[in-house]
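All protein chains of the complex are present and in place, except for one that has been dropped.
The letters A, B, C and D name the chains in turn, as written, and every chain counts its residues from 1.
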Amino acid sequence: MYHKSECEGFQCEQRMLEESLGQENAQTGLVDRLVGWLRQRSLFVLAYGTGCGAIEMRPLMTSRFDAERFGIIGAPTPRQADVLVISGYLALKTLKRVIRSYEQMQEPKYVIALGSCAINGGMYWDSYNTIKQLDHYLPVDMYINGCMPRPEALIEGFAALQKKIGRGEPSGFKRYRENIDWYKANQRRVLGENMPPDYTYDWYHAGGVA
Amino acid sequence: MLEFLDSPRVLHGIYILGSLTLFFIGLYGLLAKRHLLKALIGIAVMELSVYLLFIALATSPGETAPILADGLIDFTGMADPIPQALTLTAIVIGMAVLALGVSLAIQYHRLTGNSDMRAMTELKDS
Amino acid sequence: MSLMIKILFLAVSLSPALTLSTWGESLAWPLFGGIELLFDLNPISAFFLLLLALGAPLVALPMLRGAPDRPAYALYALLLLGMQLLLLAGDFIGFFVGWEIMTWSSYLLLLRSSRTDLEGAQSYILFNLASAFLLLAGILVFHSLTGDFRIQAIDQLGGPEPLALAVLFGLAFLIKVGTLPLHLWVPRAYDQAPDIFSAFLSALMSKMGVYGLILLATLFPEALSGLLGRLLNGPAAGYILAWIGVITSIVATFKAISQEDMKRLLAYSSIAQVGYITTAIGVGSSLAIGGALFQALVHTLVKLLLFITVAGIILQTGRRRFNDLGHLIDRMPISFLAVLIGIIGLAGMPPLPGFAAKYLIFVSLIDARWLLLLAAMLLSSTAAFIYCYKLIYAPFLGHANSPEAKTATEAPWPYLVPQVILMGLLVALGIFPGFGIQFLIDPVLTALGLAPIGAPSWGELATPYGGYDGVVLMTVFGTAFALVTGGFFLLRGRMRRAGSPYDLSYAGEVPTADTPLHYGAGMGRELRRIPLIGWILLHTTTGFLTGLTRQSLAAAGLLGGFYGRNPQTWILLAVLLFALALTLVTLTGGAL
Amino acid sequence: MAFQLTPVWFIALPLLVAFAAPLWVRLGLLMSMLFATPLVLFGLAVSLFPAVGDAPLLETIVIAPPLGIHLHLDSASLLMVALFNLAGVLFASFLWLGDTEPHLRGRGPFVLILLLITGCTGLVLTGDLFNLYVFLEIAGVSAYALSALRRDKTALEAGLKYLIIGSVAAIFILLAIVLLYLETGQLNLAALARDFGDIPAAMQGLIGLLLLVGLGVKAELFPFNVWVPDIYRGSDPAVTSLFSGILVKAFLFVLFHLVFLLLADPAVARAWLMALGALTMLVAELVALRQQDMRRMLAYSSLGQVGLITLALGFASEATTAGALFHMVNHTLVKMLLFFVAALMLRRFLSLRLADLRGVGHAMPVATALFVLGSLAVLGLPPLSGFVSKLCILKGFAEAQAFWPIALILLAALIEAGYYFRWIKVFYDSDPAAPQCRSDDGPAYLPLVLIAGLLLLLGVAPFLIEDWFVQAARALLGRGTILESVLGVQS
Partner (left out) sequence: MHAIVDSLAMIGISYVMGFLFYGFYRQFNARVQRRWGPSLWQNFFDNMKFLLKTETLTHGPMFFLGPMIIAAGAITTVLFVPFLKDSDWLQGFSEHGNLILIIYLLVVGPLGNALAVGSSGNPFGVMGVTRGLTRLMGLEVPFFLGLALVMLQHETTSVHAIMAAQDGLAQWNLFTNPIAFIVILLPFIASQNASPFDVVGAPVEVYAGPRVEFGGRLLGLLMTQNMMMTVAKLVLVVDLFMGGAGNVPILILKAFSLFLLTASISLVFPRLKTEQTVDFFWKVPLGLGVLGVIATVWLPWGA
């Protein structure tokens, strides 16, 4: 079903993560650190429930777990959002929209893959119309495991993401920009005719300026 | 026996009655008859009634015609000449109008084969 | 040859300016029997003549495009002649002559458009003639009061005549300015007139009604207070006039919002704007008349600008409905700027002079303690934002909705030159409201016997209630704008221009050309759900007028039955009437 | 003996010229004589104005008044005579230059037109009641014949109808004359005026009503004017211009001449006449709204103007009378202009229906422009002369504090505007089906342009001839002057 290349599935993601870890020690300047500190205090999450995981976002945002105290709050449009939470299984139909939403978000932007379905297909491992590995199509910054992960786990995941941002580490959007051809090829493989129009990603090829 | 007829009042009354009758006969002809010529006749009758009225009322019984005959030097007892002159003129004019009317009616009949006044609807509009 | 004609025409269009600058002695023309036409220039007429002098060449310029339209040129010259007569007239007969020449020559100009339909043309000429005839009736009442036709205050105020005079004149001028129940001709005419001529109609001809209203106020001692006494702190007669004006502007504003055609929207907006002027004239104080004149000035400039620009758009695209246009901002940038400046002036936003006018009117309303009027006026002036926005959004922003809108180019230069001039004038007047007050408004107020408003400096608008400084305002705003824009670029990161107009946040969807993205004509439709607006938009006076037309045609048909075709009927009728009359005469004893 | 300028020439000359028609035919001078005769008489009339201003001219035939027949030329009648002859000039020049249909160019029409002018002139000049009847019939007969001139169905029908109704009216008038004579033994107008008061009231009423009905039919007053649209519709438009321009004016003049002369106090008849005038005006204007044929529309408009003139004359103040006389002149000029335009359009399009004239403004720009000008003048819009005369009338009413006629007149003008501007709008409709080729036959427009120029001139500078109207109004209203001049001379 998959075209096998030099790596497969989670291995690819692992390799990429390791690559970026290698850069962890790269010195970031004072300004970058300050900027990162400011950024980590405020995360706007695009309110996009893709699968069953969306149900876990509600307790997270409402009174019981109150994500707002960490500066995590929902945003209605991708233009305003910083974080895209892929909450659970991702059907091909939804994938197209998720990609579109992701590309519409303004950098810096982050992707959180929520639950095993988004990480490796989970219980939909042999479904004909869900994708198995989100990181083939979008750069994932944080994986939160579970089926489904509880809000506590979500909070921990967000906290980890905030730490990562605060350290000023390079995040997924840079990876996406640098490896756009790879991502687009993967997307095209599953979407085929349903790819969004060219203008939605052309500018990545032109160095990010349209 | 008919002496009383000689009194001007009675005589004039009769003339008035007569000319009024004539007038209404003419009017009736004009209003009730559809034939063009009959309408023109009606008009002529109405005109006649007016002439009659004029002549009759302007003359009292016993007056003579206002004609200057030989040796006539006394003008008294003559009828007033003006109404008669005027009536003559009016008759001429009425004649002319009637003649024009009849000629138009004949031409109209020739052109359309119609002499019914109420069927003259060529001018209808709007 | 055609060039000569064009040059001649342009020269004719400059005639009001020439009259204004070279007018010397007063002129008199003996018409007949003790009626003498007097022509003279006083400050009041000079103000309106200035508007004409300004507007006439600017409207003439776009008319020069293409092959010369000789009848239109001739009629335009006649129109200018009529308006100058009207403004210069020192007596009512001259005024009326000018008024009528203006009416019929403008009507004939209206017919030069291929869009004019019978209904529009008829309503234009009949309303305007009704206005003229009311005016004439008023003039005759005036004559019977004073025994003279000279424009002067009447001294005798007893009896019903002065009131009749005010009502007749008032109705005449209110028809001209297009207040509410009498406004029906305005949208039709402005909509159907030749596109350029609409500018003239709205900007200059409606001002003649304003001139008339001001003239009406001068007829009575102490202006309108002389008529019915005073109410609160203003004239009672003016209170009625002011409410007429305000209700007009409220209704017209909501009507404007619901229009789907650029020129109709402008027409209703014109009604609403002139409604403000009516209100201000009703208040009648120095501040109010100053505000009215300022508003007249601004409205002239703004409506010239907007109508000429819209004419340019229609010329280039052939489309006039909001649904058919869109996204012209890139293709017609100057026109966009013109409309932008125009709507800022129209909405009365600072720093453009529309605000100065509104400020004066608001203050005068507070001064007169007519706060309910103030609230009502504010309602229409804030509701005006919606149609202003519609006017700029639907043609220039959003998405191009027709093939023409996608390929249009900027309007030709005869359209652009007036736009640029008018934009400059508006901005300059906005920065220097005191200049306008000092040199344009105050002479008129003095001539009217009112206290001049005065201005400490060119930039400052000062009233007893406080004022503002246009120069400071513009400086602060400009500096803030420059600093914000400059500061923005100091921030890190880069700007990215969207690759396609369809690159929108659309719930993850990718809209296509078929997706209805342009919110042009529909804008404001949801306002119908607000009870008051829904009620207003549901009701029109059209029904009354069509009813009136139908009734008079029915009466015509009925009476036409008399004129039968049968000679016998004619005679019968005559005889019967004769008999009837004879009976009557006999019964009444022979008296005829 | 020096050639004397006397009123009799106004009647004698056209008669002589008319009856010498065969000679003109032989000489080929028919059209030029038709043109020259009224021109000469018009010149004569204009030259007589100063003289008549001082004292009326009397021309006695056979015996001195009140016994004999005499012609009475005062300012008012001179004004009318001048007007009729001017109309004659314009009409003749239109026929001459316009290359009109042959049925208008023969010997018959020549005689009839001159007779019509003679008859009308006689009507206004005569000082004798029976002469009045004679001239009335002369004018009438020539009008009937002119109306039927084209000899087709519509023209004959119009002629017949005209003849019937006209004869009936004449009978009414004749009856009134008869009764008057029987009561007073007088036929001289001045003497009648002196004696009229002595007649019993009931007889006065009867005579008045007879005259009213008879002259009402002739002068087209509602409700006796029901025949007018048909006749105007059936006759040739050019001829109709004579009816509307001359004939009606003559009868209106006669009506008011009689009223002002016979009644010592015209206030008695004022209410009747003003009511009739107002009715005529309003009804005609309303009915005109629905007309689809230009001739009919113009007929109703003509009626409306007649009503206005009646209203103004009926008020019998000097100002309104002068205005009404001025309005008569204007109306004659305007209606001639409009009917000439109608004639030109009819020749071009063979129809005068509204639907057939759509877009005519593009095919015949000059004619349409002249029509527009004429309409503006009819409506009384400045700077055309209609405005000045209307203003004069309205001012007269205002000065007398009579406001209801003002309201009615303005209302009627508004209704009138309703249909005139509908026609204008349709004329300028851009209809692709309309014939696009522009053709204006030049010389035919000359008299039209002349009329337009006159309208404009009188509108801008009415003071040029203002005196004529004021004097005419004084003469028309000056019952005493007439009595004195006629009877005083005799005694």
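The rule is short, and it goes like this: a contact is a pair of C-beta atoms (placed from the backbone, for glycine too) under 8 Å apart; a residue touches a chain by one contact, two chains touch by 3 or more.
Small disclaimer: the values here were computed from a predicted structure and weren't measured.
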- Query: Since one chain is left out of the picture, which of the remaining chains does it touch in the full complex?
  - Reply: A, C
- Given C:V12, C:L224 or C:A347, the residue that touches the chain left out of view is C:A347
- Based on the whole complex, identify which of C:A28, C:L315, C:I334 or C:L397 touches the chain you can't see. C:L397
- Of the listed residues C:W243, C:Y506 or C:F562, which contacts the missing chain in the full complex? C:Y506
- Among the options C:W413, C:F439 or C:F481, which residue touches the chain absent from this view? C:F481
- Message: List every residue of subunit C that touches the chain not included in the displayed model.
- Response: 232, 327, 329-330, 340, 347-350, 355, 359, 362-363, 366, 369, 371-372, 374-375, 378-379, 382-383, 385-386, 389, 392-393, 396-399, 460, 463, 465-469, 472-473, 476-477, 480-481, 483-485, 488, 491-498, 501-507, 516-519, 523-524, 526-527, 529-532
- Task: Against the chain that's been left off, what residues of subunit A make contact? List them.
- Result: 35, 38-39, 41-42, 44, 47, 63, 66, 68-71, 74-80, 82, 104-108, 208
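Basically, only the chains that are shown with their structure count from here on.
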- Query: Distance-wise, how many Å sit between the C-alpha centres of subunit B and subunit D, to the nearest whole number?
  - Reply: 29
- Between subunit D and subunit A, distance of the C-alpha-averaged centres to the nearest whole Å: 98
- Where the CA atoms of subunit B average out and where those of subunit C average out, how many Å apart are those spots? 69
- Shared-contact residues (touching 2 or more other chains) in subunit C: 560, 565, 567, 571
- Query: Of all the residues in subunit A, which ones touch at least 2 other chains?
  - Reply: none
- Could you pull out which subunit D residues touch subunit B in their complex? 130, 133-134, 137, 140-141, 144-145, 148, 151-154, 156-161, 163-164, 167-168, 170-171, 174-175, 178, 181-182, 185, 187, 229-230, 233-234, 290-293, 296
- Which positions of subunit C touch subunit D when the two form their complex? 30-33, 35, 71, 93, 96-97, 100-101, 103-104, 107-108, 111-112, 114, 116, 118, 121-122, 125-126, 129-130, 133-134, 136-137, 140-141, 143-144, 552-553, 555-557, 559-560, 562-565, 567, 569-571, 573-574, 577-578, 581-582, 585-586, 589-592
- Message: For a test of understanding, state which residues of subunit B touch subunit C in their complex under the given definition.
- Response: 27, 30-31, 39, 117-118, 120-121, 123-124, 126
